[in-house]
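Only a single protein chain was left out; the remaining protein chains are all shown in position.
What follows is chain A.
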Amino acid sequence: MTVEPPGVRGADTAQTGAGTAPAPLDVAALRADFPILRRTVRDERPLVYLDSGATSQRPTQVLDAERSFLENSNAAVHRGAHQLAEEATDAYEGARAKIARFVGVATNEIVFTKNATEGVNLVAYAMSNAATSGPEAERFRIGPGDEIVVSEMEHHANLVPWQQLCRRTGATLRWFGVTDEGRLDLSELDSLINERTRVVAVTHQSNVLGTVNPLESIVERAHRVGAFVVLDACQSVPHGPVDFAAAGVDFAVFSGHKMLGPSGIGVLYGRHELLRAMPPFLTGGSMIELVHIDHSTFAEPPQRFEAGVPMTSQVVGLGAAVDYLSVVGMERIAAHEHQLVERALRELSAVEGVRIIGPESTENRGGAVSFVIDGVHPHDASQVMDDQGVEVRVGHHCAWPLHRRMGVPATIRASFYLYNQLDEVTALVDAVREAQRFFAVTPTAG
């Protein structure tokens, strides 16, 4: 099915030549593709949507692709021999191929899950299941004396599954600290990742701090000691070019709804050689090779890890999202968000009583800007900001240990995407000042 190119209503979607700076996005044209951005909130305020780190909005092209699939080709994939089954399976597998190319890996290295969280759990439970699997699963076995390394800046999705794996198997959890600036503290890299380490699970880009972590040294060290690297790429894949094969990670997860796609679809990447040896997590239909009444053997990956009838229109929608992002260009999106973050950091820092939680420079930093306002609880601030139409996230953003480390119970987070405009940064800053005024904590005016 054909997907209308992004921002066709007058967009400049010129592709850039090699070696030149990416052409700026025509954001106004792109915004026309996102119906929700035309609505108003709370007493007819224009919507200023700054919560794409939690979930992104979907362009018409993605919505149309899902609807078109359901209206024309819907069937259970990998079952039956009728024409609809054939078309549905082609659409599903075609999307897998597109998504694989988008992150630089082979098609059979992509496993669909219901979300990124399930992807991390899949690997963690497969490692538990290795204890009762055959010799091919030897390298996934884990037990007392083994160590798993995470970091203090992990989202709960890349922390709790590893805590639980340690509880089930007797392995020990260790973690990288975070510096005051909000960077990963790699000073203990060589002792933290050692001969006992089996898994290093880290985020590519912090969902709170915006910090982009240096993968090269972590991957190099992990592989030297024979550990797997599991990458949480939920905040990186949507926002810039990412190549898992080039990064050398062993597993990675990301979610559809943060990259213009549907919710209910997550992606797990695993190096094919590892997926081939890894025992299944969920079992049942579709993932088998042979089933007898008392035992079964399992299909090759990726089917081995996709038990039951999978999400289908969601996968097709994510395929359309990847098409959309590819046409716009990930380099251009990254450059655009860089501009937004630069302005947000500069203007927010200039407001007395506002403190940025995370790096204040734009170097190795993505499109999430978290901050606190002296004297105004984040929940209260967001209520006033919402009243201005500015929709930000507040709380601990599923990164409670990180907030404890940074010495704050909660933060306000603005997160940007390709459809955000520079004047929305101004709206953000104005809303922050309004929150200060409302709670009478304006530092100078009193």
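Here is the rule we go by: a residue touches a chain if its C-beta (ideal position, glycine included) is under 8 Å from a C-beta of that chain, and two chains touch if they have at least 3 such contacts; residues count from 1.
Everything below uses one rule, namely that contacts and distances are computed from a predicted model.
This figure omits one chain of the complex; the name its UniProt record holds, of "Putative lysine transport system ATP-binding protein", "Nitrogen fixation protein NifU", "Nitrite reductase (NADH) large subunit" or "2-amino-3-ketobutyrate coenzyme A ligase", is "Nitrogen fixation protein NifU".
Residue-wise, the contact with the chain that is not shown comes from A:Arg42, picked out of A:Arg42, A:His82 or A:Arg346.
Chain A meets the missing chain through residues 42-43, 377-380, 383-384, 387, 394-396, 400, 403, 409-410, 438-439.
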